[in-house]
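Note that this complex is displayed minus one protein chain, with the remaining chains in position.
The block that comes next holds subunit A.
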């Protein structure tokens, strides 16, 4: 075959590959939503799961996922900001910076199940907490921190150097330059990355099986005392999340509508992740427009 024919065949093949990938995503999300949306209603979202009969919901798992996300981000964001600022502004080429970059690379490559097992050893057994939201949040911090650091560093590095130099020329100190000039300019990128990492945290399961646990004690939503065991705000109670719940139902459940509950929970999970994804983009765009007074 001649060169022109090979060129046309190759072009067709590339188009087919592209369409195949789009088809995979559309099929995946379409399947999840079609199977799951029929299950989701107010009752499903607000009632606890049942262990034997049909008709259970996912209220505790949904709340736990959101609460765990909040706890994780409360820990991850300051550390991520600190690490990102250090790498972008203070780190000098040398041995310790190399070790730090290698550490971030290794941590971001670790299988989440290994992170979960580490969390099990340290935050569950060593601390004596047992399975708890706090252990889960710390394990997810290990899982999420490298991504946050990278996101922050990249956002800061993308700020034009001239803005820093203008600030220095006015006699402003380095730290004030960072906090008042560089960080505001980097905010859109930081925010987008943070929200995307939140979606990742929300959907994580393997790291949580061994740290936050796979069951939830009965929660009393009228009790908001964080030290009470039945309070939803207690960070030291064991907690099953949506993602862990999906796995557990598919692996072990004996309820007659296990497939339907799993489909509904999967749909909720995917919708939440899509929400994080689209919000991250929209918010990034909106803030960028506001801060640059663009049209």
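As a convention for this text, a contact is a pair of C-beta atoms (placed from the backbone, for glycine too) under 8 Å apart; a residue touches a chain by one contact, two chains touch by 3 or more; residues count from 1.
Just so it is clear, contacts and distances are computed from a predicted model.
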item: From "High-affinity iron transporter", "Fe-S oxidoreductase", "Heme exporter protein C" or "Phosphate transport system permease protein", the hidden chain's UniProt protein name; value: "Phosphate transport system permease protein"
item: Sole residue of A:111, A:184 or A:256 that reaches the chain not shown, by the stated touch rule; value: A:111
item: Which of A:37, A:122, A:187 or A:287 contacts the chain that the document leaves out; value: A:122
item: Sole contact to the chain not displayed, among A:6, A:54, A:70 or A:229; value: A:6
item: Candidates A:21, A:54 or A:70 - the one touching the absent chain; value: A:21
item: Chain not shown, touching residues in subunit A; value: 3-4, 6-7, 9-11, 13-15, 17-18, 20-22, 24-25, 28-29, 31-32, 35, 78-83, 85-87, 89-91, 99-100, 103-107, 109-115, 117-118, 120-122, 125, 142, 145-146, 149, 173-176, 178-179, 196, 199-200, 202-206, 209-210, 214, 243-244, 246-247, 250-251, 259, 262-263, 266, 269-270, 273-274, 276-277
